[in-house]
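My questions will all concern the structure given below.
All protein chains but one are shown in place.
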Amino acid sequence: MIELTRRATFSASHYYRNEAWSEEKNEEVFGRCARRNGHGHNYTLEVTVSGEADPVTGFVVDLKWLKDVIEDEVLADFDHRHLNLEVPEFAEKKLIPTTENIAIAAWNRLEPAVSKAGGARLSRVRVYETPEIFAEYRGEQ
Amino acid sequence: MIELTRRATFSASHYYRNEAWSEEKNEEVFGRCARRNGHGHNYTLEVTVSGEADPVTGFVVDLKWLKDVIEDEVLADFDHRHLNLEVPEFAEKKLIPTTENIAIAAWNRLEPAVSKAGGARLSRVRVYETPEIFAEYRGEQ
Amino acid sequence: MIELTRRATFSASHYYRNEAWSEEKNEEVFGRCARRNGHGHNYTLEVTVSGEADPVTGFVVDLKWLKDVIEDEVLADFDHRHLNLEVPEFAEKKLIPTTENIAIAAWNRLEPAVSKAGGARLSRVRVYETPEIFAEYRGEQ
Amino acid sequence: MIELTRRATFSASHYYRNEAWSEEKNEEVFGRCARRNGHGHNYTLEVTVSGEADPVTGFVVDLKWLKDVIEDEVLADFDHRHLNLEVPEFAEKKLIPTTENIAIAAWNRLEPAVSKAGGARLSRVRVYETPEIFAEYRGEQ
Amino acid sequence: MIELTRRATFSASHYYRNEAWSEEKNEEVFGRCARRNGHGHNYTLEVTVSGEADPVTGFVVDLKWLKDVIEDEVLADFDHRHLNLEVPEFAEKKLIPTTENIAIAAWNRLEPAVSKAGGARLSRVRVYETPEIFAEYRGEQ
Partner (left out) sequence: MIELTRRATFSASHYYRNEAWSEEKNEEVFGRCARRNGHGHNYTLEVTVSGEADPVTGFVVDLKWLKDVIEDEVLADFDHRHLNLEVPEFAEKKLIPTTENIAIAAWNRLEPAVSKAGGARLSRVRVYETPEIFAEYRGEQ
């Protein structure tokens, strides 16, 4: 077994707000992240799959295929979007798009596509909000 | 003469839209950057001053002072803000917050504060929108 | 379970010397790291906690709180200090502040504070001495 | 137990080709990586050993020794070489030097040298082909 | 006047050899860079244009256009190629593809395309062979 990782980046807006709370409570809990107009980040998404290197191609998975999966399953919906307002996982469930929740959402989007392709399995998803902050999710274990 | 540079970062939202244009025209010119809800970036601001190193302290300027100037003049207004909606240079003049215009706005905020302090002059301002894209401004020359 | 990581940096001096050894023996074992006046590094400390994302806030832990814990428990004593001479773990026990021992010391300082807060547990501590060298500790297992 | 990691870099050429396939089939499977004259990368090799920090030196292993092991076992044969044509693991077995296979080859070269030295064991090998793509191998488990 | 810069990357092989010289002389002058099968790098190309920010769009040039120019004029011929054997500037003139000569070749390819478009002029081209080595060219001055 060997792990293969590919990074991708996307730029998005978000805010941290609980609409059931007052403005004061939101500011107290979330600070400047609560501001109504939102702010944004260059996110880095790191997707790791694990499996055996194919004896003929030497690939765990084709990196071009993995790039397309990341593009189709995550970036097409997340890049140049306001996560709270436009991405279903957050918009419909009023779920706050913290780095943790973005990593879980990305896993839930990527895992079926990787599983369906066979051969390799999704091993971990890491999301950097800034170079100083990242969340890592390995699925329910 | 020697140059001294300090970097700072801020996270902000923006979009590229000309409100006098139709939605189609905005999308044609600005692509996904035109989307109404905005998107965001981790910006890096690089501020360079030039002068003589003080013979006693060895400083062109005190870096703690420079950090405070960057914080007070730029970050206090730009960080965790929507540039089009909340920052006067862009909001009031309907100026599009491209990397170029952010660099010019930062220069115009920083230059008077550096000049007033004496000793050193503002030499250049560089703004990175992503690690792959940056604008650099040296004032009107 | 999901992991959340925050990075911080500190600048410190150290040397590698065993005072029970001769100058020659110190130089033989530790090379230029043994020099009496010390040398220094910009260290990067990467602190990872694991837990469940809170269903209301979306946080494993509040990153502002984690930043304060890192500041109070580690940086307040390590930053802009000579590790061998001023930090108790090394100064009192004549323990050599290798990257490995710095990571263990940071873990031992951070673990009680994270445990006491409840909700999440300290999962790993990584210390970079340079971008090319790092140690990682996950506690006694 | 604590882990200690050292990074090294090497520059090499390679191509992805299966000589049993037609030019068309190679191009279909491997795209521009199949081109006959090869292309190249600055690879980063990250070698991690695990063990106890020696109570006297504070070392899991001497980093100078680890640097020499990486140089002697891997870089001496891989750096400034064409992997397909000059490195035995790939040249003799017609094995394609994908990032995955390079990581496995580096593990197989490093593991005996680390084991023979005693004290620490090889824990993982990570190879970056670019900052966006890396493979990680932990041996047969 | 303001400068706008965009980075791109390409992976290529090369060697440093003067075919008029003996093997010994090539090795003496160029060391391991002279090896016949070549080696490779992940190059970073940084292209800077200067001009006025357009009052309506806020652009010196459209970054999407600049990306296409870099792709069409440089990357299409340089990426995943052996510079000595496949790129005309080097192959036909037996010119050695040092970082310096790659920067000059990139300038000579980009300058007419930027000039023809009007509005901005090519200001500088920087090429990184590794993160530690780069050449910068500003045209004949």
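Chains: A, B, C, D and E, in written order; residue numbering restarts at 1 for each.
Convention: a residue touches a chain if its C-beta (ideal position, glycine included) is under 8 Å from a C-beta of that chain, and two chains touch if they have at least 3 such contacts.
What you are looking at is a predicted structure, and each value in this text was computed from that prediction instead of being measured.
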Touch partners, limited to displayed chains, of the chain removed from view: B, C, E
Per the touch definition above, residue among C:41, C:109 or C:126 touching the missing chain: C:41
Touch criterion as defined above, residue of E:13, E:98 or E:123 at the omitted chain: E:98
Identified contact with the non-displayed chain, of B:6, B:121 or B:138: B:6
Contact footprint on chain C, counting only the chain that is left out: 9, 11-14, 32-33, 35, 37-42, 79-82, 85-86, 130
Those residues of chain E which, in the complete complex, touch the missing chain: 16, 18, 29-31, 95-101, 103-104, 131-138, 141
Residue ranges of chain B at the interface with the undisplayed chain: 1-8, 48, 53, 56-60, 63-64
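Following the convention adopted for this analysis, only the chains that are shown with their structure count from here on.
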For chain A and chain C, chains touching each: D
Size of the rotation, in steps of 5 degrees, that lays the CA trace of chain B over chain E: 120
Type of chain C:chain D copy interface by residue overlap (half), same or different: different
Chain separated most widely from chain B, comparing mean CA positions: D
From the options A-B, A-D or D-E, the pair that copies A-C, where over half of the contact pairs coincide: A-D
Chain B and chain D, separation of their C-alpha mean positions in angstrom: 42
Chain A, residues touching no fewer than two other chains: none
